[in-house]
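Just one protein chain is left out here, and the rest sit where they should.
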Amino acid sequence: MAQQPILDHLYVAAFFLGGLLMAVGPFIIAHLFSPRGTRNITNKTQQAIECGVEPIGDAWIRFGIVYYLYALMFLAFDVDVLFLFPVALAYDTTFAIRDFVEIVIFVGILSLAIIYAWIKGVFKWETKSYNPR
Amino acid sequence: MLLAKIKEALSSLYEDIQETQEAPAADDAAAVEAEATVVEAAAEEETAAIDTAPVAADAAEEAQAKETAPEQEDAEPEEAEEPQAPPGPKETDYKAKGYHLDVDLPPEKIPEAAEILLRENFFIESITGVDWIDEQQLEAVYDFNHFDELCRVVIRTRTDRDNPAIPTISHIYQGANWHERETHDFFGIKFTGHPNLEPLLLPEDADFHPLLKDFKA
Amino acid sequence: MGNEVVQPPIIHFDTLDKILGLGRANSLWPMTFGLACCAIEMMATGAARFDLARFGAEVFRPSPRQCDVMIVAGTISKKMEPAVKTLYDQMPEPKWVIAMGNCAISGGPFVFEGQYGIVEGADKFLPVDVYIPGCPPRPEALIEGILELEEKVTGHRRWPRVEAK
Partner (left out) sequence: MNGLLQQDVNQETFTLNLGPQHPATHGVLRVKLVMDGEYIVEAEPVLGYIHRMHEKMGENRTWVKFLPNCGRMDYLSALSYNHGYVAAVERAAGIEVPERAEYLRVITVELNRISSHLLWFGAFVLDLGGFTPLLYAFDDREFILDLLESVTGSRLTYCYFRFGGVYNDIDDAFIAGTREFIKKQRKRMPMYDALVTKNIILIKRLKEIGPISKDMAIRYGATGPVARGSGINYDVRKNEPYSVYPEFDFDVPVYEEGDSMARYMVRMDEIEQSMRIIEQALDKLPEGDIKPKKAVKLVKPEKGDYYHAVEAARGSFGVRLVSDGTNTAYRLKLRSPTYSNLSLYGEATKGMLLPDALALMGSLDLVIPEIDR
């Protein structure tokens, strides 16, 4: 029975390798089989795509905090769902009520962030009025 | 009737032109105020229009009274010898021409005419450039029409071909902004006071004016 | 100009090229690049009745990075020419060009002495693979053009050719 831990480790390593292969595989195949380089006339191949014309100005600028908050909220709930998977697996039938209450508290605290943002008006997108400079 | 109201409103622009008709043409006497120079330019331009080859639409040989002349007579007016009647807005026969009022103004009067028309809620239909190469003149034709009652007013103005300049009306009718840029593209008429008179339909660096009669590709 | 030979892939041999060619020919992704009247006929071809999806070419990608075929459908004006060149550059290899309509072939009805505004034909600056005449060409003509391109990619024609009886 000494091999049992090694066998388990092998399982984990196999899964990890499979995942890695799935992720990196297409890039390797594409690199091997696709023609290298592309025909171009005014060698603008590397230029950022902006509907066929020269992009004006730079994209790295300071922008409104609102968009950052959107990203934060998504991240919060994304991680939240990540935790719900193991809880759902380990959902014990005898202590069902306890587990349920745990999940509700966990999700409740996180949704407080949403309520806070809602009150602050992050979700309201009205037309702004710009007086001509 | 809207036509009569607008005709009388536009004829008010001609008051100052009429004084110069009676007063001897002010030659180089120092003009007292800017109005006089405007008047002088208008008078010159009027006389130029009359004795040149008769252009049918705005040959003004009758008095300002309602022009009921049948169409042919309108086409080749005989050289009227009697004293020149003050040019004013002329009503044209809509069935034959497609517009109701034909107003021939000097370039400086265009913004005022546009203000009068905007007060009467006329909307701007289009601005057309015409290159009269044999008279060395560029003509700009402004079309105005009314939403509620059909009354198409055509305002013409002429500038000489060398440095054509007409004051802009894009601050009154913002729609004219593009029309003027396009007329500048095709004919080179500089609309003084226009916010950005770059080429609209032609490539950004275009310096040719394709619709001039002497344009070579 | 755009016809310098592109380096072949690291691994390439004959049967592999045939298999890849078959795959590429039957999944040509055109770029949404409608200029004028031919664009409406291109949309009609993509719609339900003439159904370009039967030949695998109904996915019209807006971004040049994800498309294989640039269907030049309409008149190329001198102001639009640099944009067309940029879009052609940004398309990854293997890429093809279909000149759809008389304007893209030779300037079409807008060529007259003293014309100052259009480029007379896409092949003045693009390596064109298939020409589809017509003003605008009927949707069936565009489908025939796609089949012509498939024959050029795979080397043989899978669909029957239309014979005039």
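Order as written gives the chain letters A, B and C; numbering starts at 1 within each chain.
Basically, a residue touches a chain if its C-beta (ideal position, glycine included) is under 8 Å from a C-beta of that chain, and two chains touch if they have at least 3 such contacts.
This one's a predicted model, so the numbers in the text were calculated from it and none came from an experiment.
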- [ ] With touch as defined up top, name the shown chains that contact the chain not shown.
- [x] A, B, C
Open item on the list: Suppose we count only contacts with the excluded chain; which residues of chain B make the list?
Closed with: 56-57, 71, 75, 95-99, 118, 121-126, 128-131, 141, 143, 145, 147-150, 152, 154, 172-175, 177-178, 186, 199-203, 210-211
Task: chain C, residues in touch with the chain not shown (by the definition above) - done: 31-37, 39-41, 43-44, 47-49, 62, 74-75, 77, 79-80, 83, 87, 109-110, 112-118, 135-136, 138
Open item on the list: List every residue of chain A that touches the chain not included in the displayed model.
Closed with: 50-53, 55-59, 61-67, 120-122, 124-131, 133
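By our rule, only the chains that are shown with their structure count from here on.
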Open item on the list: Using the definition of touching given at the top, classify the network of chains in this structure as line, ring, star, complete or other.
Closed with: line
TODO: Starting from the mean Cα coordinates of chain B and chain C, work out the distance between those two points in Å.
DONE: 50
TODO: Please compute the C-alpha centroid of chain A, do the same for chain C, then give the distance between them in whole Å.
DONE: 37
Task: Per-residue multi-chain contacts in chain C, two or more chains - done: none
Task: Residue numbers on chain B that touch chain C, as the complex places them - done: 202-204, 208, 210, 215-217
Task: Complex interface listing, chain C residues touching chain A - done: 1-4, 6-12, 16, 20, 63-65, 82-95, 125-127
Task: Parts of chain C lying in touch with chain B, wherever the complex brings them together - done: 78-79, 113-117
